[in-house]
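To keep things clear, I will list the structure first and then write my remarks on it.
Every protein chain except one is present and positioned as in the full complex.
Entry: chain A
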Amino acid sequence: MGLKIRLGNGERRVLKSSDLYFIQKLLKTMRNPKTRFDSREFLEKGQDYLFNYVGKNVGGIDEGRRNFLKGIVIGVAAATVVGVIPGLRVLVPPVEQVSGFPKSLLLDSSGNPLKASSIPVNSPIITLYEYPLTGEPNFLLNLGDKNGNPVSISPVEVVVPQTGKTYKFPGGVGPNNSIVSYSAICQHLGCTPPYIHFYPPNYVGPSQLTAPEPDTLTAQALLAAKQADIPALIHCDCHGSTYDPYKGGAVLTGPTQRPLPTVLLEYDSSTDYLYAIGALGVATYPEGADGVPSQDPTKDLDTSQYGSSVGDKTQVQASTNPFSGS
């Protein structure tokens, strides 16, 4: 648009549309009673007054220019928002996906590799280590007979009462094949030590029937131990589930419907070190596998994302002895 003038053959622009807009705005302002243009003062002071008046009331900014500037401001603001977006990742907690079980060297409480032959036989002290994830406690047991001599634990077929399926427990490791390891999370409702723990032979007797928690054995558990002819057992005080540590953590008495999952141990006879290498039994991982025994114990962590992997070392903690009080 704009105003054009014909000169001979060519057209020439005299006024741009923005100029027209400006004039229109200026005239409007001059007519406005609030900002009326004082012609008398104009006569007195000349163009200075006019410039001053225009600068003050109309401003030098035309609409197009203002929109361009607004565009830049909005553009920068939009770019800032785009720049903030990756920062929003701060709201997403870092999740450590654990795929597969690590091979973890067991360390003693002072941080040195644990010597398998130094693990006391039938110790009532709850010895735990975390594996495969932090916050997942497991028992470490050196099993023996009534007299405290280590007992060789042989491989055995373990039945899962919930489904009737079976899986193969590989037996004990260590110098006497007497060291076993089970999850310390009760398969019934998830109680952890000290409520679930190992009862050495001298505590598997009628006197425990009246012992205070967490050391109370049920009569049912005592009977089951007698029938299975085992000197010691794992018992959970919460609801009375009993497991057979000599037979792969198999269920002795309910209410649990599943055996305790086994942690697979590897024994290095040259160094006397123990390694945790996987888990076996009803799959705790992946969650919700409902009693179906794990088929591939090295690959079952795929969906587990709560907690972080213990990595290639895990420390054994000899925590409380629940019997020391009695």
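What we mean here is this: contacts are C-beta pairs under 8 Å (C-beta built on N, C-alpha and C of every residue); 3 or more make two chains touch, one makes a residue touch a chain; residues count from 1.
The definition used in the following text is that contacts and distances are computed from a predicted model.
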item	value
Undepicted complex member, UniProt protein name, chosen from "2-oxoglutarate synthase subunit KorA", "ABC transmembrane type-1 domain-containing protein", "NAD(P)/FAD-dependent oxidoreductase" or "Cytochrome B6"	"Cytochrome B6"
Residue touching the undisplayed chain, where the options are A:Ser39, A:Asn67 or A:Ser154	A:Asn67
From A:Gly8, A:Pro33, A:Gly83 or A:Gly111, residue that would touch the chain that is not displayed	A:Gly83
Contact with the hidden chain (one of A:Gly75, A:Gly135 or A:Pro212)	A:Gly75
Missing-chain contacts mapped onto chain A	45, 47-48, 51-52, 55-56, 59-61, 63, 65-70, 72-73, 75-77, 79-80, 82-84, 86-87, 89-94
